[in-house]
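Can you keep this structure in mind? I'll have questions shortly.
The complex appears here minus one protein chain, its other protein chains still in place.
Up next, subunit A:
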Amino acid sequence: MATVELTFSALPAHVRTARLVATAIARRTGVEESLLDEVRLAVGEACSRAVEAHRAHCPGEPIRIELRDDSGRFEVTVSDQAPSDEIKQEQPLDLGMLSDSFMSGFGIAVIAGLADDVEVFPSPKGMRIRMSWPAAANGRPA
């Protein structure tokens, strides 16, 4: 098992860096090329959500990403430290209800539509989003 950990300040500019790192490691881990766009978007959504949450609750605290190559899966965990007791439930799409910054739960809905396997762990001490995709067992491109 190989693990890469990355922590970054809650700045929007750093989300792109996190996306690039995750995509590079996914490729190296052996995630199929056709899935790399999904990895990039899902990791970006998770990091964007975390950045927005930190900017609202704890702008000085860092956000952490762990990227693992574990038994044929490429696993990404994004952890923040902003309180999140509950996830907003999906609602029927109503343009009038959508704000410019969008609902924070919308990013999670996008992740759920992209990642092969997703778990969301909200808590008063922060949210953890774990997602994974199939990868080559030996870490080489499939």
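Just so we're on the same page, contacts are C-beta pairs under 8 Å (C-beta built on N, C-alpha and C of every residue); 3 or more make two chains touch, one makes a residue touch a chain; residues count from 1.
Throughout what follows, contacts and distances are computed from a predicted model.
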{"item": "Chain excluded from display, named as in UniProt, from \"Anti-sigma factor antagonist\", \"Ring-1,2-phenylacetyl-CoA epoxidase subunit PaaA\", \"Amino acid/amide ABC transporter membrane protein 1, HAAT family\" or \"Putative iron-regulated protein\"", "value": "\"Anti-sigma factor antagonist\""}
{"item": "Residue of A:E5, A:D37 or A:D117 touching the missing chain in the full complex", "value": "A:D37"}
{"item": "Subunit A, residues in touch with the chain not shown (by the definition above)", "value": "12-13, 15-16, 19, 37, 40-41, 44-45, 48, 51-52, 93, 95-96, 98-102, 106-107, 109-110, 113-114"}
